[in-house]
Structures are given as structure tokens and as C-alpha cells.
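One protein chain is absent from this view; the other protein chains keep their places.
Moving on to chain A:
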Amino acid sequence: MEPINEVKSVVTPLYQKNVDTDQIISKEFLKRIERTGFGKYLFYHWRFDAEGNPNSKFVLNDGRYKDSTILVAHENFGCGSSREHAPWAILDYGFRVVIAPSFADIFYNNCMKNGILPIKLAVDEVEAILSKEEYNVEVNLEAQTVTGEDGVVYSFDIDPYQKKMLINGWDEISLTFQYEDHIKAFELRKA
């Protein structure tokens, strides 16, 4: 996966809690057997009306955020289905960072495996960011900070192992192969 460390962008504010993965990528788009090409279906039923016309009220259709690479949402982002098509769609659309007060476990994990940085900030910090328009921030994974254009610095926690994986863009399976002896020994012990 693509390494990630510094990301600078205007943030896309999605003021909503409990955004489920059915909304992020709807089931009619899960039949593809590739990992790519899901970006155009991201939030499909919120982005487009029944006739396929853009819904002007939805934030992804707001021209000001067209080139944004940072999505900000409310609590429990990515709940529901384990479909990895959700982070694939987010990545393919162009986001590299998702900021929220909390994430559902499987979604959070799936982001990590795809070089998307999920950042947990406190509820009031996220609400402060969501309340602004065209707010530019700079994310620094090494320093574990999000710095706003107004100079406000938000710090975040991340598991050191996952941080290392993201910064280096490592392929986890190749790493695990280095533990082959341990796996073999385990299998022998259980047999």
C-alpha cells in the first residue's frame, strides 16, 4: 500500500453520526471482482437522486471540497457491514484521511490495511472542525498532529505498530511470513 505521513487539504465536513458502510458503498456496487473503480459510487444514494442527478445539498457535490483529501464525520463512522469496498471507495475517490470522534472496529482496521489514516479526535474538537467552512488542515502522522489554518493543533493517538505500517506502506503478509517458524511450531503443537 501507499505510504502516508503528511497530508494537507481542505476538509470535507460530513455532519453525521453512525455513518454505516451500506451508505459509504451500496450493495449494488459490490459485485465487482477488482479493488479499484469504487470511487464513483462513494455515498452514491446521498450524492445522487433517483434519476442519477447530483444532490446539490450533499457535501461531496460542493465544489469547494472537490479536491479535498480529508473527510471529517461524527461518531461511530463506518459501522455495520465489514465490506472493505467502503475504504476502497473512500481511497479511490481521493480521500487519504478520515477524522471522527470514533470508528467502528472493522472499518478502522480496513482503513489501516489500505493506507488510509483514520484519526480519532475528541467530540468537541471534531465539532469545532465540522462547524467551519473551507477549513484547511495539515495532518502529520509522524508527529500525530492535525494543525488547522488558524494555528490550532489537535493531537491524536495511534497504535505504534499501525503507525509504522502506515508510514512505511508495508505489506503485512510479507511481514507475517517472517514468523513462519512460529506458525509451524504452533501447528505442530496443536496437531
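Quick notes on this one:
Basically, a contact is a pair of C-beta atoms (placed from the backbone, for glycine too) under 8 Å apart; a residue touches a chain by one contact, two chains touch by 3 or more; residues count from 1.
We take it that contacts and distances are computed from a predicted model.
The chain not displayed here is annotated in its UniProt record as "3-isopropylmalate dehydratase large subunit", chosen from "ABC transporter ATP-binding protein", "tRNA N6-adenosine threonylcarbamoyltransferase", "Cysteine desulfurase IscS" or "3-isopropylmalate dehydratase large subunit".
Contacts to the hidden chain, counted on chain A, fall at residues 15-18, 20, 22-23, 26-28, 30-35, 45, 50, 74-76, 79-84, 87, 102-106, 109-110, 113-114, 159-161, 172-173, 176-177, 179, 182-183, 186-187, 190.
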